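Below you'll find the structure, written out as structure tokens, and then a few comments.
Rather than the whole complex, this shows some of its chains in their spots.
Which chain is which? They are A and B, in the order written, and residues in each are numbered from 1.
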Amino acid sequence: MSNIWGRNLRLSIFGESHGGGIGIVIDGLPAGFGIDMTEIKRHMARRSPGRGILSTKRKEDDEVEILSGMLEEVTTGAPLCGIIRNTDTRSKDYTKNLPRPGTADLTAHIKFNGHNDHRGGGHFSGRLTAPLAFAGGIARQVLESRGIRIGAHILQIGKHLDEPFSKIDEALFEKLGASDFPLINESNAGPMKEEIIKASEEGDSIGGVVECAAFGHPAGLGSPFFESLESSLTSLVFSIPGTKGIEFGDGFAMAAMRGSEANDGWLKVNGNITSSTNHSGGINGGITNGMPIVFRTVFRPTASIAKEQSTVDLITGESKALTIAGRHDPCIAPRAVVVIESVLALCLMDSILEGRL
Amino acid sequence: MSNIWGRNLRLSIFGESHGGGIGIVIDGLPAGFGIDMTEIKRHMARRSPGRGILSTKRKEDDEVEILSGMLEEVTTGAPLCGIIRNTDTRSKDYTKNLPRPGTADLTAHIKFNGHNDHRGGGHFSGRLTAPLAFAGGIARQVLESRGIRIGAHILQIGKHLDEPFSKIDEALFEKLGASDFPLINESNAGPMKEEIIKASEEGDSIGGVVECAAFGHPAGLGSPFFESLESSLTSLVFSIPGTKGIEFGDGFAMAAMRGSEANDGWLKVNGNITSSTNHSGGINGGITNGMPIVFRTVFRPTASIAKEQSTVDLITGESKALTIAGRHDPCIAPRAVVVIESVLALCLMDSILEGRL
């Protein structure tokens, strides 16, 4: 508890990695919106495994069945429930009594007195990001119908960096959205992929950073005090398994900056108040200022690794050496790109729906 | 909207910097808890200005009047409302039509169609952290009565760093809590303070990072999916004006780490499952694992600076040079230390109150 997020757009998520299925209920979608289901599939495919050695070998079609809220691919205004069956599960890879370091195995065991479905991480599995991506795919279409664009790329894997966002436009987002390893400067792909492969070959994993942006949204989104856009968005981002940090605009670099460097001076351009810099990442006082929203999220290296690790047997209480068999991504970041885009879409939509007279 | 946070402990905050007063309603406090009001005063004094040249010259007693929920310094179980009068206000320092870069002046103007109380940032002022610190001071006492300790220090100001948390214990937190410029290694104070003074003398400001920790709390706090402890805490942290980033445990450094480095292997020590490392910052899968919670928050350099900046006149639409007169902190971090501790206390208490059969 709690599986619910949002105020104006409300999400209710459920499911366990190796149970009957996973899914999400989305309430607050505008009635009469035509959903492009082909585009939803394409959007979700960007999250799916299948990048060869770069991702897990677990095959999931992630076919979403929509049970409600849509009639002939048009929203009815009632809550939309999408479910995804679990298919390619290999539960024997998981040993309930040996919690995998770095995962929720131990904490879930404590939280639920040992009754949690531990198989594949159960409710804590990264697999739960599939329904999140599904919901985000719909939100994104609603936003796009209003001229709002969202894009993201891999900024860092191991020590290798892509270029950060500078010029943000539709062409760039098109390019990023079409790639299964989205980078601003594609020449950075090589070393990054090598780093992932090397980690994988050594039975290990590697961390990464995803940078995400949006433009075309109105100024004035977000609220004081506890529902600043950053509060709202970070609460969603930290629901994604593996997230360990987030920063907006210049983020942690601001610690070493002067106010005169970090402030974005206001200018009048074509009748709009704007700025030539975007140190704030498009948000002041928790509310969008009309400049692109820019934020970065760091993902820990995948916790499930083949290398031997120390753990404790929950039944006997003895220390044990653990070698994990299952199929796991050596790096979360590539598949997380579309999930990060999705949660930004959901957050913006919740914010846009805010009621006003 | 919205001024409300929390599920089991509920906060409702209100007030504007130069209005009649600010305050907070706290619901969910256990009945029969004796509040040490002297300690509350001491706790809140750590947030108050009055660090000489290091902080704003605005004098605020921040005397809290408790209107309800407490009888003879014992909680009654009813919502506790504390209010703080605004006294030393100099509204003429604020010009409504010239939004200060880096602040919420422009975004609040857009959000509220120009009706926001702009004086001193109005509802967006850092002054709103006073009631937050008040609430946190109470939550902290409840937590301490259960053996839970919280502490924080200034980790970075400008380019100058303090040592990060390593050994976390009561003695350290005592020392930090007693200082108005809390550092793990006090010899770092000199260069940090000089940096602040220099910025101040140049009519400028400087950023900083606060590192916060807790120990003594139980494993099992926090919830899947959307109420991970990190989700809950970050949503509160990003309510604090000036926050631009947060990271848990090894945070952004995890991007360059291998899983085998980042995972905290489990060990059995004195009958408890624990770990010799704490890369995860005490949280796995959004739930506490019993190790200390560790996180860092970056604060932008104070946006209100004396140096001339560019802005746009909201009435005439003309570009203008702006020189801000008011009294402002040259660095947010020192006063933010106790605010960060407060929001962690509030978040932990909300989590501990979670209902279970």
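Methods note: a contact is a pair of C-beta atoms (placed from the backbone, for glycine too) under 8 Å apart; a residue touches a chain by one contact, two chains touch by 3 or more.
Quick caveat: nothing in here was measured; it's all calculated off a predicted structure.
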item	value
Oligomeric copy total, full assembly; chains in place: 2	4
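Quick note on the criterion: only the chains that are shown with their structure count from here on.
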item	value
Mean-CA-position distance for chain B and chain A (Å)	26
Contact set on chain B toward chain A in their complex	1-5, 7, 11, 13, 99, 101-108, 110-111, 121, 123-124, 128, 156-159, 199, 204-209, 219-220, 222-228, 230-232, 234-236, 238-239, 241, 243-252, 254-268, 271, 273, 275, 279-281, 283-289, 298-305, 307, 309-312, 314, 317-319, 354
